[in-house]
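Missing here: one protein chain of the complex. Every other protein chain is in place.
Each chain carries a letter (A, B and C) given by its place in the written order, and its residues are counted from 1.
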Amino acid sequence: MSSPPSSVDRDGTQGRSPVLAALSVSVLTVLFAGLWLTLVGPTDPGSWIIGVPAVIAAVWARQRLAPAPGRGLSLLGALRFLPVFLIESFKGGIDVARRVLGTRLRVEPGLLTYRLSLDSRAARVFFVDLVSLLPGTLSADLQGDTLVVHALDCRVDAAPELLRLERHVARVFRERLPEQGAPTP
Amino acid sequence: MVALHWLAAALILAGLLFFVAGTVGLLRLPDALSRLHALTKADNLGLFLVALGLLVANPEPFFALKLLLIWLLVMAAAATGAHLIAKRAVRGDGEDAP
Amino acid sequence: MTNLLLAFDLLLSLTLVGLAAAALTSREPRRAVILFIAFGLLLALVWARLRAPDVALAEAAIGAGLAGALMLAAARRAARGARGPGGSESSAGQD
Partner (left out) sequence: MSELLAIPALILLLTLGAGLVRVVIGPTPTDRLMAAQLTGTTGIATLLVLAPVLRAPALVDVALVFALLAAVAAAAFTRQRRSAEEP
């Protein structure tokens, strides 16, 4: 909600309010502390001698190295996307297994291109990774706005599937795709 | 209790099936990019099912968190690695000559 | 149970020896390095099987991860050096 909508670059921190910054630091601290607890388990309180400095260092490094925050993540969008992702990645695995384990290989590999409308860097990286995990497609190259997708079966048109996926990602990253109207202020 | 064990066994077996499928794909598929498909998708699903089966056999919250962390890391690594490897192959780097 | 683990151990050792032989006899440095990385991962499995998780951790992190990445870079540099730096054919072909 703080940086200009079209910022793909990394310098957008000047517009953040101190309240928001403090909030993000505390959320990060809780997250990293949870990560530490996951790693060492709850039975060893002495481990916090190492853990507290590690968590502080992690929060500092994250604040220092993090790219400009976009419009933040939409929790609702993420929750709505999670089941879709699980089902699709199941389908992806089953699809590959079926094609490969049959007596005759049923593949028709080929390349196709797809124009990305996603804006921010994080959303793009997320999308590119997702494409590789979902059925039949593998993101092969990204040049500017053009994503080269390798399809295991190019007789099936993958574009509608990719568009649907991009909509979901846009919702998670609070972006508006061009055909859905102008960007929110 | 017994039912849970059967469920765990079934999940692990299903996971194994996907690992086998991934390896068969790696050996059978015709070109490098297609082999990447088998790797990223089948193996992630296989690991997910095996981890879920182990979790059903041994339901502990911190064990679950650790497994989740492993699965997320593997997924991120597989997807990013696949993209990087595919990019090299698509751009036709000369060193791919045998 | 013991028979199963015995089979596991035998298979692990055989694969390990096979990998080591393949890595040592390969003429191409990059191939040898990738075989070495796979060897390191399997060696970590051996340490895990011997119930030495700490050694397995170190082997995976240092042996396979760090040393593998360094050797990959070194193999690349050696290959580039061997064909002459900035040679027209090699720099275009060698990405």
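Heads up, the rule we're going with is that contacts are C-beta pairs under 8 Å (C-beta built on N, C-alpha and C of every residue); 3 or more make two chains touch, one makes a residue touch a chain.
This is a predicted model, so every value here is computed, not measured.
A.B. asks: Can you list the shown chains that the hidden chain touches?
C.D. replies: When the entire complex is considered, the left-out chain reaches B, C.
A.B. asks: What does the interface between chain B and the hidden chain look like in terms of residue numbers?
C.D. replies: Those residues of chain B that touch the unshown chain are 5, 8-9, 12-13, 15-16, 19-20, 22-23, 26-27, 32, 35-36, 39, 43-44, 46-47, 50-51, 54, 57-58, 63, 66-67, 69-70, 73-74, 76-78, 80-81, 84-85, 87-89, 93, 95-98.
A.B. asks: Give me the chain C residues in contact with the hidden chain, please.
C.D. replies: Listed in rising order, the touching residues are 1, 4-5, 7-8, 11-12, 15, 18-19, 22, 30-31, 34-35, 37-38, 41-42, 44-45, 48-49, 51, 53-54, 56-57, 60-61, 64-65, 68-69, 72-73, 76, 80, 86, 91, 94-95.
Quick note on the criterion: only the chains that are shown with their structure count from here on.
A.B. asks: Approximately how many whole Å separate the CA-defined centres of chain A and chain C?
C.D. replies: 31
A.B. asks: Can you tell me which residues of chain B touch two or more of the remaining chains?
C.D. replies: In chain B, residues 91 touch at least two other chains, as defined above.
A.B. asks: Would you give the residues of chain C that are in contact with at least 2 other chains, written as numbers and ranges?
C.D. replies: Not one residue of chain C touches more than one other chain, so the list is empty.
A.B. asks: Spell out the residues on chain B that touch chain A in their complex, using ranges where they run on.
C.D. replies: Where chain B meets chain A, its residues are 17-18, 21-22, 24-25, 28-31, 33-34, 36-38, 40-42, 44-46, 48, 62, 65-66, 69, 75-76, 78-80, 82-83, 86-87, 89-91.
A.B. asks: Looking at the complex, which residues from chain A come into contact with chain B?
C.D. replies: Result: residues 35, 37-39, 41-42, 89-90, 92-97, 99-101, 105, 107, 109, 111, 128-130, 132-133, 135-136, 138-142, 148, 150, 152 of chain A touch chain B.
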